[in-house]
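Note that this complex is displayed minus one protein chain, with the remaining chains in position.
Moving on to chain A:
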Amino acid sequence: MRDSNDAIAWPFYVGSALALIVLVVPVLIVILTGLNAGDYMTFPPQGLSLRWIKSFLTSPTFVPAYLFSFGLAAATMAIATVIGTMAAIWIQRRGGRLAKILRGLFILPLVLPGVVIGLALYVFLISTGLPLARTFYGLLVGHVIVTTPLVIATVTAALVDFDRSLEDAARSLGATAWQAFFRITLPLISGGIGAGALFAFIVSFGQFEVSLFLSTPDLQPLPIAIYTSLRYRFEPTAAAAGIFAIALVVTSTVISARLVNFRRLFGGR
(Lines give C-alpha, C1' and ligand atoms only; values in the text may rest on other atoms or scores of the structure.)
Protein backbone atom coordinates (compact mmCIF):
# COMPACT_ATOMS: atom_id res chain seq x y z
CA MET A 1 0.00 0.00 0.00
CA ARG A 2 2.57 2.53 1.14
CA ASP A 3 5.10 1.39 -1.45
CA SER A 4 2.73 1.72 -4.37
CA ASN A 5 1.73 5.18 -3.16
CA ASP A 6 5.36 6.20 -2.99
CA ALA A 7 5.84 4.99 -6.54
CA ILE A 8 3.07 7.27 -7.78
CA ALA A 9 4.31 10.13 -5.68
CA TRP A 10 7.70 10.93 -7.24
CA PRO A 11 6.40 13.23 -10.01
CA PHE A 12 4.61 15.14 -7.27
CA TYR A 13 7.84 15.46 -5.33
CA VAL A 14 9.48 16.91 -8.42
CA GLY A 15 6.55 19.30 -8.88
CA SER A 16 6.75 20.38 -5.26
CA ALA A 17 10.49 20.89 -5.50
CA LEU A 18 10.10 23.06 -8.60
CA ALA A 19 7.35 25.09 -6.99
CA LEU A 20 9.48 25.59 -3.92
CA ILE A 21 12.45 26.74 -5.99
CA VAL A 22 10.35 29.17 -7.99
CA LEU A 23 8.80 30.59 -4.83
CA VAL A 24 11.75 30.64 -2.50
CA VAL A 25 14.73 31.54 -4.65
CA PRO A 26 13.53 35.06 -5.55
CA VAL A 27 12.78 35.68 -1.88
CA LEU A 28 16.27 34.55 -0.91
CA ILE A 29 17.78 36.77 -3.58
CA VAL A 30 15.85 39.78 -2.28
CA ILE A 31 17.00 39.04 1.25
CA LEU A 32 20.63 38.63 0.24
CA THR A 33 20.47 41.76 -1.90
CA GLY A 34 19.09 43.72 1.01
CA LEU A 35 22.01 42.54 3.12
CA ASN A 36 24.51 43.54 0.43
CA ALA A 37 27.58 45.44 1.57
CA GLY A 38 28.12 47.04 -1.86
CA ASP A 39 26.71 50.30 -3.21
CA TYR A 40 24.35 48.83 -5.77
CA MET A 41 21.87 46.03 -6.08
CA THR A 42 24.02 43.17 -7.24
CA PHE A 43 23.82 39.46 -6.94
CA PRO A 44 25.66 37.67 -5.53
CA PRO A 45 26.16 40.38 -2.87
CA GLN A 46 29.57 41.87 -2.32
CA GLY A 47 29.77 40.83 1.28
CA LEU A 48 27.04 41.08 3.90
CA SER A 49 26.17 44.05 6.07
CA LEU A 50 23.23 45.73 7.76
CA ARG A 51 24.09 48.95 5.92
CA TRP A 52 20.93 49.03 3.80
CA ILE A 53 18.72 47.80 6.60
CA LYS A 54 19.91 50.82 8.54
CA SER A 55 19.30 52.97 5.49
CA PHE A 56 15.74 51.63 5.26
CA LEU A 57 15.07 52.26 8.95
CA THR A 58 16.16 55.86 8.65
CA SER A 59 14.66 56.47 5.23
CA PRO A 60 12.26 59.43 5.06
CA THR A 61 10.26 57.71 2.29
CA PHE A 62 10.34 53.97 3.04
CA VAL A 63 9.45 54.00 6.73
CA PRO A 64 6.33 56.15 6.28
CA ALA A 65 5.41 54.10 3.19
CA TYR A 66 5.79 50.89 5.18
CA LEU A 67 3.63 52.19 8.00
CA PHE A 68 1.14 53.59 5.52
CA SER A 69 0.87 50.23 3.76
CA PHE A 70 0.43 48.52 7.11
CA GLY A 71 -2.40 50.85 8.08
CA LEU A 72 -3.97 50.60 4.64
CA ALA A 73 -3.79 46.79 4.72
CA ALA A 74 -5.25 46.67 8.22
CA ALA A 75 -8.15 48.95 7.26
CA THR A 76 -8.70 47.05 4.02
CA MET A 77 -8.69 43.76 5.90
CA ALA A 78 -11.21 44.99 8.45
CA ILE A 79 -13.64 46.28 5.83
CA ALA A 80 -13.21 43.46 3.33
CA THR A 81 -13.61 40.82 6.05
CA VAL A 82 -16.82 42.30 7.40
CA ILE A 83 -18.54 42.99 4.10
CA GLY A 84 -17.13 39.87 2.42
CA THR A 85 -18.39 37.65 5.23
CA MET A 86 -21.80 39.27 5.24
CA ALA A 87 -22.07 39.06 1.46
CA ALA A 88 -21.04 35.39 1.40
CA ILE A 89 -23.60 34.50 4.04
CA TRP A 90 -26.35 36.48 2.41
CA ILE A 91 -25.69 34.99 -1.04
CA GLN A 92 -25.72 31.50 0.37
CA ARG A 93 -28.94 32.04 2.31
CA ARG A 94 -30.62 33.74 -0.62
CA GLY A 95 -29.92 30.85 -2.99
CA GLY A 96 -31.41 30.55 -6.46
CA ARG A 97 -30.52 32.32 -9.68
CA LEU A 98 -29.78 35.69 -8.14
CA ALA A 99 -27.19 34.07 -5.87
CA LYS A 100 -25.49 32.47 -8.87
CA ILE A 101 -25.32 35.76 -10.73
CA LEU A 102 -24.05 37.65 -7.69
CA ARG A 103 -21.41 35.02 -7.01
CA GLY A 104 -20.17 35.51 -10.56
CA LEU A 105 -20.11 39.29 -10.21
CA PHE A 106 -18.27 39.14 -6.92
CA ILE A 107 -15.54 37.02 -8.47
CA LEU A 108 -15.03 39.58 -11.25
CA PRO A 109 -12.36 41.63 -9.43
CA LEU A 110 -10.29 38.45 -9.11
CA VAL A 111 -10.22 37.78 -12.83
CA LEU A 112 -9.96 41.35 -14.12
CA PRO A 113 -6.37 42.59 -14.52
CA GLY A 114 -5.45 44.89 -11.63
CA VAL A 115 -4.41 47.61 -14.07
CA VAL A 116 -7.90 47.61 -15.52
CA ILE A 117 -9.53 47.89 -12.11
CA GLY A 118 -7.15 50.69 -11.12
CA LEU A 119 -7.75 52.56 -14.34
CA ALA A 120 -11.50 52.05 -14.18
CA LEU A 121 -11.70 53.28 -10.63
CA TYR A 122 -9.46 56.26 -11.39
CA VAL A 123 -11.53 57.29 -14.39
CA PHE A 124 -14.72 56.74 -12.41
CA LEU A 125 -13.60 58.91 -9.51
CA ILE A 126 -12.29 61.67 -11.74
CA SER A 127 -15.20 61.78 -14.15
CA THR A 128 -17.93 61.59 -11.51
CA GLY A 129 -16.17 64.28 -9.50
CA LEU A 130 -16.51 62.26 -6.29
CA PRO A 131 -14.25 63.79 -3.67
CA LEU A 132 -12.36 60.52 -3.29
CA ALA A 133 -9.89 60.76 -6.16
CA ARG A 134 -6.31 60.96 -4.87
CA THR A 135 -7.36 60.58 -1.24
CA PHE A 136 -6.75 57.83 1.29
CA TYR A 137 -10.38 56.78 1.02
CA GLY A 138 -10.19 56.39 -2.74
CA LEU A 139 -7.17 54.16 -2.31
CA LEU A 140 -8.96 52.22 0.40
CA VAL A 141 -11.98 51.67 -1.86
CA GLY A 142 -9.66 50.29 -4.54
CA HIS A 143 -8.03 47.88 -2.11
CA VAL A 144 -11.37 46.76 -0.70
CA ILE A 145 -12.58 46.03 -4.23
CA VAL A 146 -9.67 43.73 -5.00
CA THR A 147 -9.65 41.95 -1.62
CA THR A 148 -13.33 41.46 -0.79
CA PRO A 149 -13.76 38.67 -3.38
CA LEU A 150 -11.03 36.72 -1.59
CA VAL A 151 -12.98 36.88 1.64
CA ILE A 152 -16.21 35.94 -0.15
CA ALA A 153 -14.48 32.94 -1.70
CA THR A 154 -12.99 31.59 1.53
CA VAL A 155 -16.15 32.21 3.58
CA THR A 156 -18.32 30.62 0.88
CA ALA A 157 -16.10 27.55 1.01
CA ALA A 158 -16.48 27.41 4.79
CA LEU A 159 -20.25 27.76 4.48
CA VAL A 160 -20.45 24.79 2.13
CA ASP A 161 -19.15 22.68 5.02
CA PHE A 162 -21.47 24.32 7.50
CA ASP A 163 -24.57 22.31 8.36
CA ARG A 164 -27.63 24.56 8.62
CA SER A 165 -29.37 22.13 10.94
CA LEU A 166 -26.87 23.19 13.62
CA GLU A 167 -28.43 26.62 13.52
CA ASP A 168 -31.92 25.15 13.56
CA ALA A 169 -30.97 23.04 16.57
CA ALA A 170 -29.70 26.13 18.38
CA ARG A 171 -32.89 28.05 17.58
CA SER A 172 -35.07 25.26 18.83
CA LEU A 173 -33.03 25.14 22.04
CA GLY A 174 -33.98 28.75 22.69
CA ALA A 175 -31.39 30.83 20.85
CA THR A 176 -32.53 33.86 18.88
CA ALA A 177 -31.37 34.14 15.28
CA TRP A 178 -28.51 36.42 16.38
CA GLN A 179 -27.47 34.19 19.26
CA ALA A 180 -27.44 31.19 16.95
CA PHE A 181 -25.34 33.12 14.47
CA PHE A 182 -22.75 34.33 16.97
CA ARG A 183 -22.53 31.15 19.04
CA ILE A 184 -22.81 28.49 16.35
CA THR A 185 -22.35 29.77 12.80
CA LEU A 186 -19.60 32.30 13.37
CA PRO A 187 -17.26 30.04 15.38
CA LEU A 188 -17.69 27.24 12.86
CA ILE A 189 -16.88 29.37 9.82
CA SER A 190 -14.16 31.36 11.62
CA GLY A 191 -11.45 29.37 9.81
CA GLY A 192 -12.74 30.60 6.46
CA ILE A 193 -13.12 34.14 7.74
CA GLY A 194 -9.60 34.10 9.20
CA ALA A 195 -8.12 32.81 5.96
CA GLY A 196 -10.01 35.47 4.00
CA ALA A 197 -8.81 38.20 6.37
CA LEU A 198 -5.23 37.06 6.04
CA PHE A 199 -5.47 37.00 2.24
CA ALA A 200 -7.02 40.45 2.26
CA PHE A 201 -4.20 41.82 4.41
CA ILE A 202 -1.41 40.27 2.37
CA VAL A 203 -2.90 41.15 -0.98
CA SER A 204 -3.53 44.73 0.10
CA PHE A 205 -0.03 45.03 1.52
CA GLY A 206 1.51 43.93 -1.77
CA GLN A 207 -1.02 45.60 -4.06
CA PHE A 208 0.61 47.55 -6.88
CA GLU A 209 -1.53 48.19 -9.95
CA VAL A 210 -4.56 49.71 -8.24
CA SER A 211 -2.32 51.74 -5.93
CA LEU A 212 -0.40 53.03 -8.93
CA PHE A 213 -3.48 54.86 -10.18
CA LEU A 214 -4.84 56.00 -6.85
CA SER A 215 -1.83 56.99 -4.75
CA THR A 216 -0.19 60.38 -4.55
CA PRO A 217 3.38 61.30 -3.50
CA ASP A 218 2.21 61.91 0.07
CA LEU A 219 0.02 58.77 0.16
CA GLN A 220 2.53 56.19 -0.97
CA PRO A 221 2.13 52.50 -0.15
CA LEU A 222 5.35 50.51 0.11
CA PRO A 223 5.19 48.77 -3.31
CA ILE A 224 4.82 52.15 -5.01
CA ALA A 225 7.64 53.61 -2.91
CA ILE A 226 9.94 50.73 -3.88
CA TYR A 227 9.05 51.11 -7.53
CA THR A 228 9.56 54.87 -7.49
CA SER A 229 12.90 54.55 -5.76
CA LEU A 230 14.16 51.95 -8.24
CA ARG A 231 13.30 54.18 -11.16
CA TYR A 232 15.85 56.73 -9.99
CA ARG A 233 18.48 54.84 -8.05
CA PHE A 234 19.18 51.14 -8.17
CA GLU A 235 20.10 51.01 -4.50
CA PRO A 236 19.63 48.12 -2.06
CA THR A 237 17.39 50.08 0.34
CA ALA A 238 14.47 48.89 -1.77
CA ALA A 239 15.54 45.28 -1.22
CA ALA A 240 15.90 45.96 2.50
CA ALA A 241 12.32 47.26 2.42
CA GLY A 242 11.45 43.99 0.70
CA ILE A 243 12.95 42.10 3.64
CA PHE A 244 10.67 43.93 6.03
CA ALA A 245 7.67 43.29 3.81
CA ILE A 246 8.49 39.59 3.71
CA ALA A 247 8.94 39.54 7.48
CA LEU A 248 5.53 41.09 8.00
CA VAL A 249 3.74 38.70 5.66
CA VAL A 250 5.45 35.65 7.15
CA THR A 251 4.67 36.79 10.70
CA SER A 252 1.00 37.43 9.98
CA THR A 253 0.68 34.05 8.22
CA VAL A 254 2.25 32.21 11.13
CA ILE A 255 0.04 34.01 13.62
CA SER A 256 -3.11 33.22 11.64
CA ALA A 257 -2.10 29.60 11.21
CA ARG A 258 -1.75 29.44 14.97
CA LEU A 259 -5.20 30.94 15.45
CA VAL A 260 -6.80 28.52 13.03
CA ASN A 261 -5.09 25.55 14.64
CA PHE A 262 -6.25 26.80 17.96
CA ARG A 263 -9.78 26.46 16.74
CA ARG A 264 -9.07 22.96 15.40
CA LEU A 265 -7.73 22.01 18.77
CA PHE A 266 -11.00 22.96 20.39
CA GLY A 267 -13.30 20.98 18.23
CA GLY A 268 -13.33 22.25 14.65
CA ARG A 269 -13.78 19.63 11.99
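In this text, a residue touches a chain if its C-beta (ideal position, glycine included) is under 8 Å from a C-beta of that chain, and two chains touch if they have at least 3 such contacts; residues count from 1.
Simple rule for what comes next: contacts and distances are computed from a predicted model.
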Practice item. Consult the UniProt record of the chain that does not appear here and report its protein name from "Transketolase family protein", "Spermidine/putrescine import ATP-binding protein PotA", "Cytochrome-c oxidase, cbb3-type subunit II" or "3-oxoacyl-[acyl-carrier-protein] reductase". Key: "Spermidine/putrescine import ATP-binding protein PotA"
Check your understanding: Which residue among A:Thr128, A:Thr176 or A:Thr251 touches the omitted chain?
Key -> A:Thr176
Study note, to complete from the structure: Residues on chain A facing the left-out chain by the touch rule are 163, 165-166, 168-177, 179, 183-184, 187-188, 263, 266-269
